[in-house]
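Okay, so here's the structure we're looking at.
After this line comes chain A, so read on.
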Amino acid sequence: MKIYRFALILAGFAALFFGLQRLLTPKYMSGVYDGALIAEYYSETKNHEVIFIGDCEVYENFSPMTLFGEYGITSYIRGGAQQLIWQSYYLLEDTLRYETPEVVVFNVLAMQYGEPQSEAYNRLNLDGMTLSASKLNAVNASLTKGEDALSYIFPILRYHERWQELTPDDLRYFVSRKSAGHNGYLMRNEVKPVTIIPDGAKLANYDFAEVCRVYLDKMRVLCEENGIDFVLVKAPTIYPHWYDEWEAQIESYAETHGLLYVNFLEHIDDAGIDFAADTYDAGLHLNCSGAEKLSRYFGAILTEKFGLSDKRSEPAAAAEYAAKLRDYEAMKTAQRSEFETNGKAVTFTYSKS
Partner candidate 1 sequence: MKKHTIITIAILAAAVFGACDGEPAAPGVLAPGNTASEASAPAMSVDEASAVPGEAGFEFIYKGNAIVLGSKADDFIAKAGAPKDVFEAPSCAFEGIDKILYYPGFIINTYPIDGTDYILSVVLGDDSLTTPEGVYLGMGADEIPDVYGPVSEKENALIYKKGGTTLTFITENGAVADITYYYEAAISVQE
Partner candidate 2 sequence: MDKLLVILRNLDAEADFENCVTLIDGGILDSFDIISIIAAIDEEFGITVPAEEIIPENFNSAKALYEMIQRLDEE
């Protein structure tokens, strides 16, 4: 048995293995777009002044295009559906392998989850990450009952059952995928006004879990070590309820460590957010106009507090973002006309111009 024959067979096996893996892994190009966000970062030019990390309260409520358009701030959102705090930490670690931003913004809602929530959300946050020590640590910290780490290294071990449910998308996006996020922002242009603001049910215990405090500290220390300003924010959403007891704990933490903490729930009017027009799901997330207002308001704070330079004057950045802004505006108009005509936006992906 010649060695080269064996090598040939092995190569054939590897090619088929990774080909099938690519075919069977979900593409997130229709239905659930949130799963596409994490992976899109790696093909971007890594020159962001601000990096957002957190759950849907970051990737649905802040618009990097507005931050650049109006303040020349380059930013990127590394957000994922119900991203847990340790996942945010390891994503930050992963990002720092490519660049060192001026400011890192973390949304504190995830402090309420002290243990892994569900495999589905783990997949949306972790499958997109390229293989690295950070990814392995994130996976081991997030496994729910029955999950095993190897299926995150070789996703085919988890998605092989999809052979029965392949869709045209799996072939169409086999080679390359369209983009879903605009520097990590998932654009939504529908409008569904807030009708009720449910008050929070009483909890037996309001203290954040120990593991959350540990990872919050780790994020802060990682930023300090890299000379990054660590900013805490709470997005202006009416559900799930943000308890005063939680607010107190975050405020005291920010104070003791001299961190900027902005609870946008207290600045809804300052940012000009109107819950009748600026949300697509009755107050849980802002829509595009809401996100732009919030980003405009937050951009001023960032520029003033951290003296971020205006990159619009730099030719390279200006050219790069001109193309991004074109795609951004194109999707916005498309979604808005679709919503007006048949009450539902349809265009959620675009090919980068």
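How were these candidates chosen? In short, all candidates are chains of the complex that A comes from, given by their letters.
Everything below uses one rule, namely that a contact is a pair of C-beta atoms (placed from the backbone, for glycine too) under 8 Å apart; a residue touches a chain by one contact, two chains touch by 3 or more; residues count from 1.
A quick note: this is a predicted structure, and the numbers were derived from the prediction, not measured.
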| item | value |
| --- | --- |
| Among 1 or 2, touch partner of chain A in the complex | 1 |
| List of chain A residues in touch with candidate 1 within their complex | 32, 34-35, 55-56, 81-82, 118-121, 124, 144, 195-196, 198, 201-205, 239-240, 281-282, 284 |
